[in-house]
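In this view, the complex is presented without one of its protein chains, the others remaining in place.
Chains here go by letter, A, B, C and D, matching the order in which they are written, and residues are numbered from 1 within each.
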Amino acid sequence: MSSNVTLPVAEEFEPRIVAFFCNWCTYTAGDLAGAARLAYAPNMRVIRLMCSGRVDPEFVLAALRQGADGVLIGGCHPGDCHYREGNYKCLRRFQLLCKFLRQMGVEEQRVRLEWIAASEGDKVQKIANEMTAQLKLLGPLRLQITPRVNGRPRAAECPPAPTKGVAP
Amino acid sequence: MSKPKVGFYWCASCGGCEESVVDLAEAILDVAAAVDFVFFPVAMDFKRSDVEAMADGAMAACMINGAIRSSEQRAMAKLLRRKAQILIAYGACSHQGGIPGLANLFDRQSILQTVYRDTPSTVNPGDIRPEASTRIPHGEVELPVLDEQVKSLDQVVPVDYYIPGCAPPVQLLKDALAAILTGRLPPKGSVLAPDKALCEQCPRAPSKPDNLLIDQFKRPHLERIDPEKCLLAQGFLCLGPATRGGCGWACINANMPCTGCLGPVSRTRDYGGAAMSALASLVNSNDEAQIAAMLETIVDPAGTFYRYGLPASLLFARAGANADKGGHEP
Amino acid sequence: MSHPRITWRVKYQEDLDLAFGREIAARPGGEDLYRCIQCGTCSSTCPLSIYMERTPRQIIAMARAGFKDEVLASHTIWLCTSCYACTVDCPKQIKITDIMYALKQKALGEKVYPARFPIPVLAKEFFQAVRRTGRSNESRIVVRMFLQTRPWKLLGNIRLGLKLLRRGRLALRREKMDGGQAQLRMLLQTTRRLENQTPARSPPLAESH
Amino acid sequence: MKYLYYPGCSLKGSGRPYEESLLRLLDRLGVEVAELAHWNCCGATAYMSVDEVQAFALAARNLCLAEACGGPGDAHLIAPCSACYLVLNKAQVYIRQYARIGQVVAEALRAAGLEYHGRIKVRHPLDVLFHDVGVERIKKAVTRPLQGLKVACYYGCQVVRPYATFDNPYNPMVMDHLLRAAGAQTVDWSLKARCCGGTLTGTMEEAGLRLSYILLKEARTQGAQVVATACPLCQFNLECYQDRMQSRFGDGIEMPVAYFTQLLGMAMGIPAGKLGMERLLAPQPAIPIGPPGAAVKGEI
Partner (left out) sequence: MIMPIHDPVRIGVYVCHCGMNIASRVDVEDVRAFAQSLPGVAAARTYKFMCSDPGQEMIQKDIKEHGLNRVVVASCSPLLHEHTFRRACAAAGMNPFYLQMANIREQVSWVTPDRAQATRKARALIHAAVRRVADHYPLAKERVNVHPAILVVGGGIAGIQAALLLANAGKKVYLVEREPSIGGHMAQLDKTFPTLDCSACILTPKMSQIRTHPNITLWTYAEIEEVAGFAGNFKVKVRRKPRYVKEELCVGCSECVSACVFKEGRVSDEFNQGLSKRKPIYMPFPQATPNVVVIDPRSCLKIMRGKCAMKCVEACLRAAIDFEQREEHAEIEVGAIILATGYRTFDARKIPEYGYGRFPNVYTMLEVERLVNAAGPTGGDITLRDGARPQTVGIIHCVGSRDRRHHPYCSNVCCMASLKMAHLVKERTGAEVFNFYIDMRATFKGYEEFYDQVLREGVQFIRGRVAEVTDWAIRSAEKGKLVIRVEDTLVGVVRRIPVDMVVLATAMEPQEDAAAVQRKFNISCSQDGFFLERHPKLGPVSTFSDGIFLAGVCQGPKDIPASVAQAGAAAAEALCLVDKGFVEIEPNTAFIDEAACSGCRTCIPLCPFQAITRDAVKGVAVINQALCKGCGTCVAACPSGAAGQNMFTDAQIYDEIEGVLADV
């Protein structure tokens, strides 16, 4: 590499946030934020699940691996879960996952669990903005690169076969 | 017809994998009769130059145990990959990074600092560190360079099969050898072990209640362990539900919980993530503070859930300023 | 009898300064300015509104409509004694006392308060005294204020001053800190420097409900 | 518990009797206090009108100093002047709530070699006496009860709102309870927390004096024999301008105005001289003092 390459002017770092929202409370709150035209940072991308209890820590890790700088999990307030206790199961896993993430040098602001009721459109706005601002301060998540060799990926890295309809 | 040529090499490992070959006992004679060892540094006096002299693909199969952490190991892995038709990652370190992989919680700098300066037993007044090359009166000598991180074999070269375990159970080795010799191998990329979790057929399975929730996590060295009852039901962190079976319940039979050396089943993306999800879900409380208090007793999640596979996990290593580059996987 | 003098009164939009309201709203405590529903609670709870030519409610309406000159020249903002009654009673939780502070600062900054008007002078004297010595010295500040605004009033206060002096409640010597002046100077200088760089006029991080 | 004491500028000047009586009172009750060394002006009201961030920086320095001598846990800082009490509390809230103020103040503190961790609890003497010392202990310490002296407890504004949480901002009662424990009778009146006019008494007499006048007049209407205050500025306004009110409003208000600490001290038999009673300008309250050793009777 020659050393006199002109670098492009550094753009402001735009963090990428993957959000897992439960269908009944938080996703609805997101819709409400939209209906109320509450503008917020465009960095958060929402994946709808039926319940925060569906959030597998592997999803969070996969999102970070795939380039997310932050992950937000949104569920119903304690006691309000549409499925009675899914949000509590999520809370249990989240706490253990966080402990592990701290060991791995992932700052606590990057992975958050928030209870957002269907009526709290403003909370979606607030948290999206807040998290974006915090991640901008933190900068990109600097995960170490695992060089992927040309060969076949390990079985454990293959997309699980049985649920796949057809190879794209 | 000449016997198939076979190699066996070690990288960052403890030697346990070699022991597991010795554990074949008399069966090793059958192996010796069936194959021709052309490279086996722990047992036979072949040199690297002998391998370099071989034609590419000259070996029918080569097994490598141990993780990859140094320039020499990387070079040998690449060399053996070229020479072998089938490259097998043998043992947990080669398969997933193994216990040496836990070094990925630290950076190289701090590891060297600890070893060459900070440990109480170190006497190193000149703060001398290993150098890649050193001038001595007789000329220049070279040492392998330590990589920034520990990697599994397949993070360095393409791997055809994996024999899991720390060390691999004898039966898996026997089955693998038989498969190689008969040519009845599964699709490439397979782990040569059953694809169901250890709980299946576990001798203690009948004692596991259907509605098990956990009130307290216990640590095996601090408590008496009931030798009959499901270990998880006793509150010990047994990773059997998340771990690939095939070990013959060696630890369980020794009254110790599974620590996960055979790694995940094929449907899991991140072994520790899956194990944490299952175990944390079973915490018998909905109160934030109480959950936290219970999880307090899991003092080292990384060491508990990624004991044998941090490099193969989705996060690979501790994030931070010493990343090779600021970016993400391409 | 002469006819009553009639004048016409109209405000043209171009004579208003809409940025003024936004600027006040951007100051700490001003964030809810535009939430005002003109209910008048502030005016009626204010013990001094009866002296104001414009009630606090009107000041808020005028500030956000851009009546900058009228608002800054108004006595209202200087009559506020910071008793916080309006802030506590406002149904929209507008921090009216803080808005009054912001308007006072703005008026001082733009020097638009009436000449010889004692209240802003007192504020400034107080500010100067603390900058110099780290503490306020009541008697000196008051004397300086009267000298600048209404020197004749000073005479009337001499009797009170003497009474207090006799009872040991008037310190003639300059009240000083018992050490730490250099540190304080450093603190205030740095604050001023930082403020000049980027004014600390950002909305609050999180609102507590 | 040990407390730090932040006098503020007034208690060293016109508010001297407040300081004298407060310290004697706390001493009598066995409450240990130590004056904060090297303190500076709190940054109160007038300062806020010029530059509020500097005001917060001033307040923050005092908090830092207090934290530094308070040891590792939370420390309690007693601020008897209402303005100091408010500003020290407000600074804590604003530094936390407004990111930019917090940053500027933190950086300026760093430049001055200071750091604030938020471990200071700013307390008013009313709060400490009522919630920490307690009415029972005060009752026990009373040796010469005030024998039904009719007191109008005047709290003023900044000690009850908006940052105080120790009493009801609309109808505060803490001082009433304390003085009743000393045997006084307190009058129920609506202007307890109404503004005294603040510095307007000196700058805009018509408005400022009238506010003070209204208070005294209503206190008298309700039958009070003395007005008790908890703030040096309130006390000054209500006491020192009585002759001027007379000439302006043509209605003589002669009303003793004492610090509540002075009244409590009297009830505990502390000599008037030690409580700064002779420093008052207005007529001395004619306090019907009970015989030495009498206890307070009845419920408060």
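Heads up, the rule we're going with is that a contact is a pair of C-beta atoms (placed from the backbone, for glycine too) under 8 Å apart; a residue touches a chain by one contact, two chains touch by 3 or more.
The shown structure was predicted, so the numbers you read here are calculated from the model rather than taken from an experiment.
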Shown chains touched by the chain that is not drawn here: A, B, C, D
Sites on subunit B contacted by the missing partner chain, in the whole complex: 195-201, 205, 208-213, 240-242, 245, 264-269, 274-275, 277-278, 281-282
Subunit C residues touching the omitted chain (full complex): 37-41, 43-45, 49-50, 54-55, 57-58, 89, 91-93
Subunit D residues that touch the omitted chain in the full complex: 168, 170-171, 189-191, 218
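Simple rule for what comes next: only the chains that are shown with their structure count from here on.
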Whole-Å separation of chain centres (CA-atom averages), subunit A against subunit B: 30
Centre-to-centre distance between subunit C and subunit B (centres being mean Cα positions), rounded to whole Å: 71
Cα-centroid distance, subunit A relative to subunit D, in whole angstrom: 52
Residues of subunit A touching at least two other chains: none
Footprint of subunit C on subunit D - complex, ascending: 9-10, 12-17, 37-41, 43, 45-54, 57-58, 61, 65, 86, 94, 97-101, 103-105, 107-109, 111-114, 157-158, 161-162, 169, 194-195, 197-200, 202-204, 206-207, 211, 240, 278-281
Subunit A partner contacts - residues on subunit B that touch it in the complex: 104-105, 148-149, 151-152, 154-159, 162, 188-191, 263-264, 266-274, 276-277, 279-281, 283, 285-286, 288, 291-292, 295, 298, 300-302, 305, 311-321, 323-329
Residues of subunit A that touch subunit B when the two form their complex: 56-58, 60-62, 64-67, 78, 85, 88-89, 91-93, 95-97, 99-100, 103-106, 140-158, 160-162
